[in-house]
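Of the protein chains in this complex, one is absent; all others appear in place.
Each chain gets a letter, A, B and C, in the order it is written, and its residues are counted from 1.
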Amino acid sequence: MTITNYLVLAAILFTIGAVGVLVRRNAIVVFMCIELMLNSVNLTLITFARSTGTVEGQVIALFVMVVAAAEVVVGLAIIMSIYRTRRSASVDDVNLLKY
Amino acid sequence: MNEVVPASVPVDGLLSVTWLVIVLPLAGAALLLLGGRRTDRWGHLLATGTVVAAFALAVACTVALTERAGRAVSLDLFTFIETGSLDVTAGLLLDPLSAVFVLLITGVGALIHVYSIGYMAHDPGRRRFFAYLNLFVAAMLLLVLGNSYVALYVGWEGVGLASYLLIAFWHTRPAAATAAKKAFLMNRVGDVGLALAIFLMFAQLGTTSYAGVFGSVGLLAGGTVTAIGLLLLLGACGKSGQFPLQAWLPDAMEGPTPVSALIHAATMVTAGVYLIARSAPLYDATPTARTVVLAVGAVTLLIGAIAGCAHDDIKKVLAYSTVSQIGYMFLAVGLGPVGYAAAIAHLLAHGFFKAGLFLGAGSVMHAMDDSVDMRRFGGLARRLPITFVTFGLGYLALIGFPFLSGWWTKDAIIEVALDRGGWSGWVLGGVAVLGAGLTAFYMTRLMLMTFFGTPRWEDGVHPHEAPPSMTAPMVLLAVGSVAAGFLLVAVFPLSGWLEPVFGEPEEAAHLVSPLVVSIVVTVVVALGALTAWLYVGRREVPTTAPVRVSPVVTAARRGLYADTVNESLVMRPGMWLTRALVWLDARGVDGAVNGAAAALGGGSARLGRVQTGFVRSYALGILGGAVLVAGALLAVTA
Amino acid sequence: MGAIEAPELSFAALAPLLFVFGAAAVGVLVEAFAPRAVRHPVQVAIALVGTIGALVATVLLAGTQDVTAAGALAVDGPALFLQGTIAVLGALSVLLFSERALDPARSAFVAAAAVPAGSVRDRELATSERVQTEVYPLATFAIGGMMLFTAANDLLIMFVALEVLSLPLYLLCGLARRRRLLSQEAAVKYFLLGAFASAFFLYGLALVYGATGSVRLSDVRVAVVTEGGSALMVLGLGLLVVGLMFKASVAPFHSWTPDVYQGAPTAVTAFMAAATKVAAFGAVLRLLYVAFGTADWTWRPLIYGLAIVSMVVGAVLGLTQTDVKRMLAYSSIAHAGFLLTGVIGLGPDGTGYGLAATMFYLLAYGLTTLGAFGLITLVRDGDGEATHLSQWAGLAQRSPLVAALMTFFLLALAGIPLTSGFTGKFAVFRAAIEVGAWPLVVTALVASAIAAFFYLRVVVLMYFSDPAPDGPTVGVPGLPTTIVLAITAAATLVLGVLPGSVLDLAESAAVFVG
Partner (left out) sequence: MSDVPWLVLMIAVPAVGAAVVAALPAAREALARQLALAVSLLVLLLAVLTTIAFDPGGERFQLTTSVAWIPDFGVEFALGVDGIALSMLLLIGVLVPVVVGASWRDTPPPRPGRPARSMTAFWAWLLLLESLMVGVFAATDVFLFYVFFEAMLVPMYFLIGSFGGPNRQYAAVKFFLYSLLGGLVMLASVIGLYVVSNSQLGEGTFAFDALRQLEIDPNVQKLLFAGFFLAFAIKAPLVPFHTWLPDSGAEAPIGGAVLLVGVLDKVGTFGFLRYCLPLFPDASRDLAPWVLVLAVAGIIYAALLAVGQSDMKRLVSYTSIAHFGFIALGIFAFTTEAATGAVLYMFNHGIATGLLFIVVGMVIARGGSRQIRDYGGLAAKAPLLAGVFLLAGLASLALPGTNSFVSEFLVLIGAFPTRPVFTIIATVGIVLAALYVLLMYQRVMHGPPRGVLLVDEDDAGDGDTVRPASGGTGATAVLEAPVRARVLAVRDLSRREIAVVTPLVALILVLGVYPQPLIELISPAVEATMIDIGVDPGGSTPAAPGSTGTGGTD
C-alpha cells in the first residue's frame, strides 16, 4: 500500500463531497457533504504527515476537526432558523435573491 | 516686366492719403448702419457726398500721379499678418491701371448714388440701401487699390458681400433672397480658385504682394505659372459671370436697378478682367492659361448673346448682354499684351453705356410700375423722351454704331483677335463679329419692343418721365457712352496711359486692315438690327411669350440650360449626399455608439441570468472556477 | 525526545490581536451576566474600546519587523498597516451597528434571531426595542479574525483565522430586523458557499504541506526555491488562491456577493464589503509574496486573468442592477479586479510599488464603500431601507445633503480626480504599468468607464428626475452614523486631495518579513 492510494482515496472522497454539494437539495445533506470534503482533507493530511515524517499534519487534522465542529454549530443554527420559518430545508427554496 | 514694382520715391502730399478714397465711403456705410433711424432723413445725402468726395480725391490723385516717375505709388499702411515666413502688409498701389478703375468706380458710383436718391425716394429701407452701396464702393476700391493679392482677395469677398446684401435688398421676396444666395455661392466657388492661387504663390515664392510675385515670375516652373493662371481665371469667372459660372448674373437682376447698373454692369463684374489684366506678368509667362482665357471669353460671348436674344425681361436681356460684353473683354485680355489696353478701353466704355442702359431700364420700370416684361411695354418713346434719347444713345454705343464708344473699343478687340492670325485668329475674330451681330439683334429687339410699336401696357399704368435726380445721371452717362470710345482710343490713347503697366504697345502688322474690319462689322451689325426689325418691328408683339417655339429659342430662354446643368450635376446630388450623410451620422456613427451601449446592456442582462439565486449553481460556479484555476496552473508549470 | 519548550510569544507584538479578542471574550461574558437593559451601551463601549485599542496598538507598533509565536505570526509593515485599517473600519462598522435613531424599533438588528420570521411572536417583537446584542461580540470576533488573517505567517493559522472571521459573519448576515427572509437566505447561502470554499482552501493547504513538508510560509518559500514548483505544490497554491479569492469576492468566485450584500443588514454589508476585502487581500499578498514570491511565474498569469474577468464581470453586470446594495456589490467585484492589478504590480520577490499601492487602495476603498453603505441606511420607507433605485429618484430635492454625499462617494468609486478613488486607481495602475502590464491597465480603464455609467445612473436619478409621490423619507441619523459619514467623507476627500502622508506611510510599511 503506497501512500498514493491514500491520496487517491482522499481525492475521491473530496470529489464525492463536492459533487454531493452540487446535487443534493437538503441543506443538512449539503452540509454533510462539505464535512466529507473536510475529512477527506484530514485523510490527506495524515497521509502526508506519514510520508514526510512530520507531525504537523496530524496536528492540523485535529485543528480541522475542531473548526469543523464550530462550523457545524453555526451552520445548524442558521439552517434551523430558516427551516423553522419556511418549514423546508431545501436549498432550492431559498432563491429570493437573484440576478 | 517689373514696371509695377513701385519706384521707391517717398510718397508725400496728396498721394499719401490715397487711403482716404476707400475710407470715405466706408465711413459713410458705418455711420449709416450704426446711426440707425436717426440718419434716415439725411443718410442718403451723406452717402452720396462721400462718394462724390472720393471721386474728387481720385481725380486729384490721378493728376498727381501723372507727375510721378513710373506713374506708380505704393503705400504701406500697417502690418496685417506677420508670422513665420508669411508677411502680409496692408498696402495700396496706385498706378495707371488702378487709377482708371478708381475713376470709373467713384465716377459711375457717384452718378448712380445721385440716381438712387430719386429711385429709392419712397423705399422704407433707403438708408440701408445707401449704406450697402457705400460699402460696395469701399470694397471695390480696396479690390483695385490693394498692392497684394491678399488685399485684392479681401476686397474681392467684400464686393461679394455687398452684392449679396443688395441683391437681397428686398429680402421678403423669396426670389431675391435665393438669387442673392446663388450669387454668393457661385462667387465663392470662384474664390476657392483665387485663394488656391494665392496659396500657390506663397508656397513657391513666399510672398503675395504684386511686387514680390511679379518680380520673380521668371523663377517659377512653367507648370506652376499655368496652374496659378488657371486658378486665377476660375476666380475671375466667378466674379465676372463667365462660363461656366455665369448663371448667377441674370438672377442677380432681382436687386434694385441701380444695383444692377453699378455692380452687375459697370464695376464689380469687371473685376475679373481687372484681375487678369493686373496679373499680366503671370499670364505673359503662360500661353496655355491665356488660351483658356480666350476660350472662356469666346464661349461666354456667344452664350450671353444667344440667351439675350430670347428673353422678354428687359433687365435679363441687359444682364446677358453684360455677360456677353465681358466675354469680349476676356477675349481681349486673353490675347495678351496687344489686348490688355483694348480690354480696359472696352471695359470703361461698357461701364458708361451699360450703366446708362440700366438706369434707363430703371426709369422705364419706374414708369411702368416696376414691370420688367417688355411684352407689356411699347410706344414709350413719346412718353419718356429723355429716357428714350439717353437709352437710345447707349443702345447705339453698345451695338457699335460708327463713331460711338462701342464702335471704337469693340472693333479694336476684333482687330487684335484677327491679328492673332492662324485658324484660331479667324475663329476668334469670327466669333467676335458674330457676337456683334447678335448684340445688334437683341438690343434692337429690346428697343423696338420697349419704345416703338403700339402700347401694350397693363391697365392703370400711366407712364411718366422720371425726376431730374434720375434723368441727370442718365444724360451724363449718355454723353459718356457717345464720347468715351473716341476719347480713349483716339484722343488720349489708353494704351499710352497704361504703358507703365503693360509695357510698350507694339503696333502689330494688321493681317486685315482696320477699315475692312469695321466695314464688315458694321454690315453684320446692320444685318442683326434688320433681322430684329423683321421679327418684332413689323408685326404686333404678342403680350404673352409664344409657347410653341423652336428648341433653339427654348434653349436660349433657359440660358442655354446653365441652371439645369448646375441643378442636375451639383444641387440634387449634393442634396442626396447631404441626406445620406445625415442618415449615416445618426444611424451609422452615432448608431454604432448607441449600439455598443445597447450591446453592453443586453450582455449584462443575459450574463445576469447566470446569477440564478440557487446555491447549488453558485457552488458549481466555484467548483468550475477552481478546476479552471488548477488546470491553468498545471498548464503553466507543465 | 527532548523536553517540550514553550514557544516564545511577544505579547507586545500581539497587542492588537489581544485587544480585539479580549474585547470579544469580555463581550460574551457581558452577554451572559449583564442585565438586558445595560447590555447595548456596554457592548458598544467594549467593542469600541477593543477596536480603537487595537488601532492605537498598531500605531505604537509601527515599524516593527518581527516574527513571533514560533514563526506562526508575522508582525511587519503590511500586517500592521492592514490591521490598523481593519481596526478603523471595524470601529466605524461598530458605530454603524449601534445606530439607534433611524429604525423606529431603534436597531437594524433582530430582536430574537431564534424566533421564526413571520410568526406571531416575531411580529410583536418587531416593534419591541429588544436587540440581539450578540452582534457586537460577533463583530469583534470577526474583526479579530481578519486582523489575524493579515498577520498569519502559517497556512494553518491562516485557515483558522479564515474560519474565525467567517463564522461570525455568517451569523451576522442573518440578523436583520426587517425582511428577515432575505436576511436568512443570505446567511444560508454565505454559510454553505463559504464552507465549500474553505474546504478548497484546506485541501490546497494539505497539498502544499505534502509538497513542502511544512505549512510555514517561510519554509514553503525555501522549498519553492530549492525544488522549484512541483505540480503538487502548484495545485495546492491554486486551491489556496481559490479559497482566498472567494473571500475577496473575485470573479468567478463572486457569485455569493450580490445575494449576500443585498440580503444582509446594511451595516453588516458595509462591514463585509470594507473589512473582509482588506483581510482577504492581506492574506493574498502575504501568501503570494512571502511563500511564492520567488515562483511568481506560476501565479502571475492566473492573477492577470482573474483581474480581467473580475473587472469585466463586475462592470458589465452592474449595468442592469436595480437595487443600490446589489449594484454596490457588483462594484465591489469590479474593485476586487482593480486591486488585483495592484497585486500584479508586485515586482519579482516583493519589490515594486504594487504592495504599497494595493494597501492604499484597500484603505481608500474600504472607507468610501463604508460611507456609501452608511448613506443607504438613511433612505427608508415603511419597511426598512428603500434600496430600489426607482425609490432614489429625485432624492436631491428631498435631501440635497444626502444626494451630494452619495454623488461624492459614487464619483470616488468611479475614480474621478480629487477623490481617494482616483489616487488609489492611479497608484495601482502605475504599479501595473511599471511591470509592463499596460494591456491590463487599459482593460481596467475601459472597465471603470463602463462602471462609471451605473454610478452615473444613480446621480442622474437623484438629480435630474422627479421624485415619486410616495417616495422614501430620509431619516435623520443619530450621532454614530453621523460620525461614520463625516469621517468617511472627510477621508475620501483628503485621500484624494492630499494623499501624500498616507502614501508615504503605505510605502514605508510595504516590507514583508520573510
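Heads up, the rule we're going with is that a contact is a pair of C-beta atoms (placed from the backbone, for glycine too) under 8 Å apart; a residue touches a chain by one contact, two chains touch by 3 or more.
Here the structure is a predicted model, which is why all the values come from computation and not from measurement.
Taking every chain of the complex into account, the absent chain touches B, C. The hidden chain makes contact, of the residues B:V17, B:L161, B:V475 or B:V553, with B:L161.
Screening B:T18, B:S240, B:T286 or B:T300 against the full complex identifies B:T286 as the residue touching the chain left out. Which of B:F202, B:F358, B:W408 or B:F451 touches the hidden chain is settled by the complete complex: it is B:F202.
One chain is missing from the display, and on chain C it is touched by residues 411, 414, 416-418, 423, 426, 429-430, 433-434, 438, 441-442, 445-446, 448-449, 452-453, 456, 460, 463-466, 498-500, 503-504, 507. Panel shows chain B; residues 33, 78-86, 128, 150, 153-154, 156-158, 161, 164, 168, 171-172, 174, 177-178, 181, 184-185, 188-189, 191-192, 195-196, 198-200, 202-207, 212, 215-216, 218-226, 285-288, 574, 577-579, 581-582, 585, 589-590, 593 of it touch the chain omitted from the view.
Keep this in mind: only the chains that are shown with their structure count from here on.
Taken chain by chain, the contacts link every pair, so each chain touches all the others. Look at where the CA atoms of chain B average out and do the same for chain C: the two points lie 79 Å apart.
Between chain A and chain C the centroid-to-centroid distance comes to 25 Å (mean Cα coordinates, whole Å). Those residues of chain A in touch with two or more other chains are numbered 18, 21, 30, 91, 94-98. For chain C, residues touching at least two other chains, in rising order: 188-189, 192, 196, 258-259. Those residues of chain B that touch chain A in the complex are listed here as 608-609, 611-616, 619-620, 623.
Interface residues of chain A, counted against chain B in their complex, comprise 18, 21-23, 25, 30, 91-92, 94-99.
Residues 188-189, 192-193, 196-197, 200, 229-231, 234-235, 237-239, 241-242, 246, 252-253, 255-256, 258-259, 297-299, 301-302, 305, 313, 316-320, 450, 453 of chain C are the ones touching chain B in the complex.
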